[in-house]
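Every protein chain of the complex appears in place save one, which is left out.
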Amino acid sequence: MNTALRWLVAITVAMAIAACQPKPKPDEPAPVVEDTTPPVVTEAAPDPRDYTDSRNFDNPESLLSKRVIYFDFDKSVVKPEYRPVLSAHSAYLAAHSTARVTLEGHADERGTREYNLGLGERRGNSAMGLMSAQGARGNQLTVVSYGEERPVCRVSDDDCWSQNRRVEIVYTAR
Amino acid sequence: MTENVKNNLLILLLLWLAATPIAHAQLTIEIISGNPSALPIAIVPFQWQDARPQPQTGVAEIVSNDLYRSGLFDPLDEQDIVDRPHDAEAIRFGTWRLLKVDYIVIGTVRPAPDGMGHELVYQLFDVHTQENLLSQVTTVGEGDLRFGAHRVADAIYETLTGVPGAFSTRIAYVTATGTGGDARYELVVADADGFGPQTVVGSPEPLLSPAWSPDGRRLAYVSFEKGNSAIYVQEVATGARELVSSGKGINGAPSFSPDGRKMALTLSRSGNPEIYVRDLESGRETQLTQHWAIDTEPTWSPDGKTVYFTSDRGGKPQIYKVPSGGGNPERVTLSGNYNARASVAPDGRRIAVAQGRGNEYRIAVWDTESERFTVLTPGVLDESPSFAPNGSMVLYATREGMRGVLSAVSADGNVRQRLILSEGDVREPAWSPVIR
Partner (left out) sequence: MTRPAPGPAPTADTGAAARMNLRREFRTQMGPLGLSLGVHLLIALLVVLGTINWKPFRQPRPVGLTIEAVIVDTSEILEQRQEAQRAAAEAERREREAERRQRELEAQREREAERQREQALEQQRQEALEEQRRRKEAQDRLQQLRMERERKREEERLRQQRELDRVRQEREAAERQRQLEEERLKQLEARKQAEAAEQRRLAAEAERQRQAEAERKAAQAGRIASLEDEYEAAIRQVVTQNWLRPPTAQAGLRCTLRIVQIPGGEIISANIAGSCNGDEATRRSIVAAVERLDALPYRGYEDVFKREITFIFRYDGD
């Protein structure tokens, strides 16, 4: 195999990989490509696993940057894949006693509005329960349910509904 | 019934019939079922005796539409009305018999004595007996001609069915326009046929669950304007309002008692949604339910003795009832996977619900006596049923593409009509009581 051909194959493969990369979902932060240029700040980059470091809120590698969790239809059980997200925020709250969080519960459009208000609250409560058990104090957490009133997506299909069944972790104080 | 029994009965019947003419000089004939049909009626276009220009939509047309929407009447098409009498002497009853109508309405619109409004003079006749069943004058103010037409429809409806009409009532509903920071929610009140919408309250935060007071003067609703749900009661005419509940957790699903002195509501201050009844005078609250389930959407029976509500204590949402003074909840709807948001008919017997099956939601009516459901609407995202104050129709929210719209369906499900409403996503209709 000559060098030119080798280069061609390499470029093609690189392009194919770039094309195959998953489209970022609008609700979840897109995976950020590693920045090759060295940071201008002299300070060292935060350790993404240090959930007490507030800089990690904007660090896509840290779980602290994830502030929405999703639920199954008519369910309020926090799915296992979202438990680490709640743990990370619990750790932050445990370390910062003045930080405050509102857990906003939401439902999809199916079913009646008032029942969905109840469902949204139940989801918020189930997130709150887990966080309390992991060190967040009761006075740091508030649950508000919006039911189906604030959808992030307005199409009547499964994909859209799954994005609307959620709890948003909103910091009112850090 | 087996064939054998049937035959025996037939023989018995024949024997009886054979014996009858000799035994009595009288004949008895059984008429079974007949033809299901609405009442055939002709609303003759009203005579316009006014110097002011005639509005595009005539009084007779509004009356016809109202009666048709109820599903009980089959008004003759205007183009089939070949004879247009305006007074009793001019009616040729034979013609109307041949046109196969049972009833005929004639009338005139003329200026009111004060010169401002209108007088609607109208009469209703039985085509067969030629009897004058109704002869009335309705006076309405300037610009209220539509309202006058609804009053005429009400009177005809009541004369012929024995039940007060509900056409001159009003409806409340919520509209949503824009998204994100531009979102705007409005609580709107309009005529029962959707005309003449007026915004009662607007907010950038969600509004929901409007409920009328029994006198039709106030509206209770839920607003998120403070960041969390809160219940307000507002005077429709003046806009004056009062904060009723804004505690921790959910403050939702307000419903006035039939006497207007109490309000059933949903509060989750205990950690999960429960039904409470609050005395509006004293502010005293009684907790009606106590269960880890979601208990919400309370609504009163017409006699005020029972509160119906939605609960998922059995796993899926169903309608339950509890004595309004407190007691043990009892399940009401016994079939279907998802039944929620009850609206009780004025007869206290029928209960309209939003019924879910898979991803499809329809309006269905539960008959508490026969313990059976009748599905009224085709779906697929129908919700918020609200019975007309006379029980003849159910108003509900449905979807048209991405947009929510309102429709009215006759209580038997035979006639369905979309209401002409303002722009935006329209939801959560509430039918006002009859305003006397």
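In order of appearance the chains are A and B, and numbering begins at 1 in each one.
Basically, a residue touches a chain if its C-beta (ideal position, glycine included) is under 8 Å from a C-beta of that chain, and two chains touch if they have at least 3 such contacts.
Since we're looking at a predicted model, the values are computed, not measured.
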Contact list for the unshown chain, restricted to visible chains: B
Option touching the unshown chain, where B:27, B:51 or B:402 are the choices: B:27
Contacting the left-out chain in the complete assembly, out of B:270, B:287 or B:414: B:414
Contact with the hidden chain (one of B:145, B:160, B:219 or B:332): B:160
Residue ranges of chain B at the interface with the undisplayed chain: 14, 17-18, 21-22, 25-40, 71-72, 82-83, 92, 94-95, 97-98, 100, 102, 128-129, 160-163, 410-412, 414
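To be clear about the criterion, only the chains that are shown with their structure count from here on.
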Complex interface listing, chain B residues touching chain A: 179, 206, 208-209, 224, 227-229, 249-250, 252-253, 266, 268, 271-273, 294, 296-297, 310, 312, 316-317, 338, 340-341, 354, 356, 359, 361, 381, 383-384, 399, 402, 427-428
Complex contact set, residues of chain A against chain B: 74, 109-115, 117-119, 121-122, 125, 143-147, 149-150, 154-156
